[in-house]
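Just below is one structure, and these are the notes that go with it.
The other protein chains are all here in position, but one chain of the complex has been omitted.
Our next item is subunit A:
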């Protein structure tokens, strides 16, 4: 199966600052990839490069097209929602529908109208009269009506309330997603979408730190709520992350580096499956902070860390 998105050696610099550094990434049909990283990690720049919105070095193929050289052909099969409210304020809803129908060969006017009919957005309304949530709904209606193979979402629910956020992702799965399509989404609220992601890529300082299937990742790492008597023993397992609060210690353990014949983790405390957010924090926190936590462990039992 050919990937819908194939990124090879992607780099981008502003002067001496490397925003993207040799990114390698592939996204296949059926995948919903979460691109997760701290602010300034290069997520949006990576998506802009994917869309041909910014210059770059390296090679990108989206559905077989180069975003730099074949941007218009590529955009016939790609839809995009940005992290900022980008629909112009002067635009009327019916004008947006008419424009999309005029310029986009894969836009389904009736589908967009049907989607809008489920909302309380009037076709005669101007974007400037709509709330932020309604603007996002309108944008989603326009995008869902495009028969795109690739959907790119850059923090699409930023600033929206919890109900609108959930509704957004519900519509996304029900009205857009099929096994033939792929979605790339960046978000800070990873906990809200981790149940819809099939894959995740953690990006830090312009580099892909982790790129894995969500299920494999969740099986690999375990969250251990350590009993105090096993604290030193558990710390020796080089936990990726230690969270100490009110005398309770949680550690994120990489099960692949456990020594042979090591007793089951469940003997040292309660074992839980971590969330992607836990794994993200564990993997992306600077080593110094992790080591500090380990170093600052109590010398004597009973003392809190």
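Basically, a residue touches a chain if its C-beta (ideal position, glycine included) is under 8 Å from a C-beta of that chain, and two chains touch if they have at least 3 such contacts; residues count from 1.
Here is the rule we go by: contacts and distances are computed from a predicted model.
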The chain dropped from view, which UniProt name applies: "Diguanylate cyclase (GGDEF) domain-containing protein", "ABC transporter permease", "Flagellar hook-associated protein 1" or "Heme exporter protein D"? "ABC transporter permease"
Among the options A:4, A:75, A:130 or A:145, which residue touches the chain absent from this view? A:75
Have a look at A:48, A:165 or A:249 and name the one touching the chain we're not showing. A:48
Which of A:88, A:247 or A:263 touches the missing chain? It is A:88
Spell out, residue by residue, where the missing chain touches subunit A. 48, 51, 53-55, 71-73, 75-76, 78-80, 82, 84-92, 95, 98-105, 139
